[in-house]
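Every protein chain except one is present and positioned as in the full complex.
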Amino acid sequence: MNKKKVFNDPVYGFISIPGPLIFDLIEHPYFQRLRRIKQLGMAEYVYPGALHTRFHHALGAMHLMGEALTSLKSKGHLISDQECEAAQIAILLHDIGHGPFSHVLEHTLLYHVPHEQISLLLMHELNQEFDGALDLAIRMFSGQYERRFFYELISSQLDIDRLDYLNRDCFFTGVTEGSIGSERIVKLLDIVDNQLVVEQKGVYSIENFLTARRLMYWQVYLHKTSICTETMLVQLIRRARQLVHAGTEVFTTPAFGLFLASEPTLEVFRSDPAYIQAFTQLDDYDMWACIKQWTLHPDRLLANLSRMLLERKLYKIRFFDEPPSPDVTVALEEQVLALPGVTEDDLPYLVVRGETTNSAYLSSKQPIRILTKDRGVVDVSEASDLPTIKALSQIVRKFYVAFSVRGYQ
Amino acid sequence: MNKKKVFNDPVYGFISIPGPLIFDLIEHPYFQRLRRIKQLGMAEYVYPGALHTRFHHALGAMHLMGEALTSLKSKGHLISDQECEAAQIAILLHDIGHGPFSHVLEHTLLYHVPHEQISLLLMHELNQEFDGALDLAIRMFSGQYERRFFYELISSQLDIDRLDYLNRDCFFTGVTEGSIGSERIVKLLDIVDNQLVVEQKGVYSIENFLTARRLMYWQVYLHKTSICTETMLVQLIRRARQLVHAGTEVFTTPAFGLFLASEPTLEVFRSDPAYIQAFTQLDDYDMWACIKQWTLHPDRLLANLSRMLLERKLYKIRFFDEPPSPDVTVALEEQVLALPGVTEDDLPYLVVRGETTNSAYLSSKQPIRILTKDRGVVDVSEASDLPTIKALSQIVRKFYVAFSVRGYQ
Amino acid sequence: MNKKKVFNDPVYGFISIPGPLIFDLIEHPYFQRLRRIKQLGMAEYVYPGALHTRFHHALGAMHLMGEALTSLKSKGHLISDQECEAAQIAILLHDIGHGPFSHVLEHTLLYHVPHEQISLLLMHELNQEFDGALDLAIRMFSGQYERRFFYELISSQLDIDRLDYLNRDCFFTGVTEGSIGSERIVKLLDIVDNQLVVEQKGVYSIENFLTARRLMYWQVYLHKTSICTETMLVQLIRRARQLVHAGTEVFTTPAFGLFLASEPTLEVFRSDPAYIQAFTQLDDYDMWACIKQWTLHPDRLLANLSRMLLERKLYKIRFFDEPPSPDVTVALEEQVLALPGVTEDDLPYLVVRGETTNSAYLSSKQPIRILTKDRGVVDVSEASDLPTIKALSQIVRKFYVAFSVRGYQ
Partner (left out) sequence: MNKKKVFNDPVYGFISIPGPLIFDLIEHPYFQRLRRIKQLGMAEYVYPGALHTRFHHALGAMHLMGEALTSLKSKGHLISDQECEAAQIAILLHDIGHGPFSHVLEHTLLYHVPHEQISLLLMHELNQEFDGALDLAIRMFSGQYERRFFYELISSQLDIDRLDYLNRDCFFTGVTEGSIGSERIVKLLDIVDNQLVVEQKGVYSIENFLTARRLMYWQVYLHKTSICTETMLVQLIRRARQLVHAGTEVFTTPAFGLFLASEPTLEVFRSDPAYIQAFTQLDDYDMWACIKQWTLHPDRLLANLSRMLLERKLYKIRFFDEPPSPDVTVALEEQVLALPGVTEDDLPYLVVRGETTNSAYLSSKQPIRILTKDRGVVDVSEASDLPTIKALSQIVRKFYVAFSVRGYQ
């Protein structure tokens, strides 16, 4: 069988699969599942083009990793074929533990099970299946490989993950001003003392990258409509779980049903194979199939919330710089209670407080390092003429109340 | 409520909603449903970016219609605001009768109910709901409006539908050489005697449009992998229906279940509201939800076909210029029968003959007319120096046999 | 004669000429001259695609002005057809007073004659020729029209000029991360109390615009190679003028010759028609034609500088955060003096000190105003969550010494 393959990618033109092992990993059902998980969840409700999947992002990141390593090799760094393959596998699989609507799930059903842990779990499973061929990739992914820069390429404030997803998200949303020149940044990377650094002349590209990232946060990831839809989805899941716990029959797909009925700890998730099996079958389709069925459910709250989400009759939202006083919520609750059919018991689902935060750059975490002309290494926020980056590291916090404006049918 | 809105569109930059009536139509559940129907069905199995929906295409076509009418007005043609709105509504809704995987459904469950008829039916329903506001749009859509060129803009060999979808499909697949310069063609349109014509200087753009269209046919719409996946989906539906008819329990969503159990004639579809209600709830999620459940079904054929489709273990295909002799099929059947677990009864599902055809231009249908310098009007295939267009109107027919290469688990 | 015309523009797709008066202005030799003046001077030595002209930029700005006005009208502001035409004329002609390599000329031959003044002079001339048809455009351009926002569209920190040139420069240089979403910003403009404002939701686009602008400054406009080539060109002109003043014969085109021989004050420039006539014949070709001829001149300095510039054997440059001590220059002078053929007298041309500065945003000048949700108007640097914009308004100053590294042939 021919294990060469080239994907058309509107973002980079073409993506080539570098070898048979990676070909087989891409063919694996665990990876194919990512075809059915959208990268941006319900952002399509704001940006109709934003339908790209984690599958596509993972391929793109693999491609960009190849470009980065080729560039590093051309600068005289010795990187073996085996290391190249491992780094590409690690980035290919870095998101394999994501479920559908990850942010929502991690706030509800998978509260105790972060997706990074699931990724690692699945990589170990694949490693067994492929007779240890993923050993090095796993060491890189978990930060145990001695050549530290590989880990930084996979997970840091300037990792290949971000370089691909910012680019890709801005392409498919059509928010063109978010473009970050990934292919240029990748050529500006270098290695000093096993650490990833950026050439001095790339400092403005980094600044642009950080600003664009922040723009994408407010414009896309934390867009008010996205917050509203995610809030609604959280309430839907809360309500469905409550009904299940109360013994009411609620349609679910089997995979989704398991998580709705129980809330596994990480330990249980790891030890009971039923969870990993269910998880690897869970995708966007399970969620939507349930929501569609629930529109017919006798519970009015569940049915109406489902219909509202499906027909895009969304909550409204109000933002505050400080936590809003209880008066605000009370007033909104009264307003919602006046809607046809709404009862006191529904209020906790229909008026929801929350907060959201964002910082484009945290030098306290893993700083982005600049290689100066005289071969020194400094944190990008210390590089001269960049007061902006210091400014970008200030954390911005917003508070909100989301609330329904629609009575029941 | 603010009924102004601008969509980000990676293809055209921005799409503005022209007025409150169109805003309300877009908000309607019938139209929102198109968010859940991918334009290119399973082409994403070949082109991972090709996830765009009929919703997005319909918005794009509405935008392009606006551009076309603005251009025609700037050439001195009188077009009223009411006509503009009606034409934009007609193109916005022209595909509202599409179901999920339309080609597959029209070959199976909806054999007697073409999507154009359903579009018309739904437009009439909406017209009632909106107190006759769609009267003119419907007349344009069904070719009854006396200013004939409106109909040609909506449905002809150079209609706005094609101008948008070719552009959009080539954008999201990444097949860049399929780009057709829609925005240029739209500026080259003119009207003579109530007929749509193209200015002489646009003749090479038309030729390019037709060639690109043919390229997209072979490269995307009739790509061998697309044919294989569609063939597999047809067999899946056939099998599920057979089981249902035999009284075996088969999981379905309610909407899908109705069509699996019965095969309505157009007359029945029109007269029994259950059908239209089910249809307007049917989308890609129904299909995938069922396929996912079916992987667990006791019928080995149904379960295995479902798993194969889900995990992208696809049929192979062989093409022929002539209908292949029975020997070919027999040999393939023997080969398939040798696969683990396959039985004689499965063969009609696992070895499938078919044919496919394509012609880029049919001057016999509605010719594309060129306005010559001396204000004459000729069929584009008669315009000088375009032997290629004559060539493009030759029908190409290909025969194939698709067959499984995988035993059962 | 058909005065309709559409230009293909790789940046916006198409640019339409809005009417016969503008058509005639574009046809005028004064405007056609801009075809022969590159927007970015010698930046092509760094970015080979950066060959676009002031002609193209002016057309682009005219197009974008049209888009801005259409958007403002759609928000309910009354703008007459006459105002639209005037605003488009004003932006079309805003750069008509630019000469070739404007920055260089304004530092040498046209020290006393800023290009804005020449633009105004030429607009008055055209106004006479067109019987006063440019009256309103001139009032807008010079800030005398009572509807102040027109002036801000033409000249401010967020004017149409910048919105086009940043976009266009980033397109033709290939510095993709400089893209600013001009078409989006234009849709976000509004008017309050005759002042141009940006809708609240556009605040991140503005931040992105300012960051991108700064990136373009360091990456393109003040790129070290650009500074070197401009420095060399200044020295060439200084040398040629010195020779002319000393009575040595030096080839020049007539237009260039006039400015080389005399250095008019603004008053003289205005009153003696010889200057305006020469100026309107001066373009990039004059400069390059002279440089090419000068390679054969007996003066070794002039000949060698010319050849170096032509063959891209450029000066090197060193940057400093503070004005460098005289020691630095002395050391470099010694180094240059050691090059074959260089004499003491040549040093002032071959070792050149300078400084360069940049600030992306100056709220002291004309602030960019944001229209808040509650219809208030604030300076963008005061809008919450934008410490970066304050940071962007810090002026950055760099000092440099540029010097030759090549002996004479």
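The letters A, B and C name the chains in turn, as written, and every chain counts its residues from 1.
Throughout what follows, contacts are C-beta pairs under 8 Å (C-beta built on N, C-alpha and C of every residue); 3 or more make two chains touch, one makes a residue touch a chain.
Predicted model, so just to flag it, every value in this text is computed and none were measured.
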**Message:** Looking at the full complex, which residue from B:Gly66, B:Gly97, B:Gly181 or B:Pro264 touches the chain that isn't shown here?
**Reply:** B:Gly181
**Fill in**
By the document's definition of touch, the residue of B:Asn208, B:Gln242, B:Thr329 or B:Gln366 touching the omitted chain is B:Asn208
**Asked** Which listed residue (C:Gln242, C:Gln281, C:Gln335 or C:Gln366) would be found touching the missing chain in the intact complex?
**Response** C:Gln281
**Request:** List the residues of chain C that touch the chain left out of this view.
**Result:** 7-11, 13, 27, 29, 32, 35-36, 44, 47-49, 51-53, 55-56, 59, 171-176, 253-254, 281, 285-286, 288-289, 292-293, 296, 310-312
**Item:** For chain B, residues in touch with the removed chain
**Value:** 175-181, 184, 204-205, 207-209, 211-212, 214-215, 218-219, 321, 384-385, 387-388, 390-392, 394, 396
**Touching residues (missing chain, whole complex) on chain A** = 6, 13-14, 183-184, 187
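In the analysis below, only the chains that are shown with their structure count from here on.
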**Complete:** Cα centre of chain B to Cα centre of chain C, whole Å, reads 50
**Message:** Can you work out the whole-Å distance between the CA centroids of chain A and chain B?
**Reply:** 32
**Message:** Nearest whole angstrom, what separates the Cα centre of chain A from the Cα centre of chain C?
**Reply:** 43
**Fill in**
Expected list for chain A, residues touching two or more other chains, is 175-176
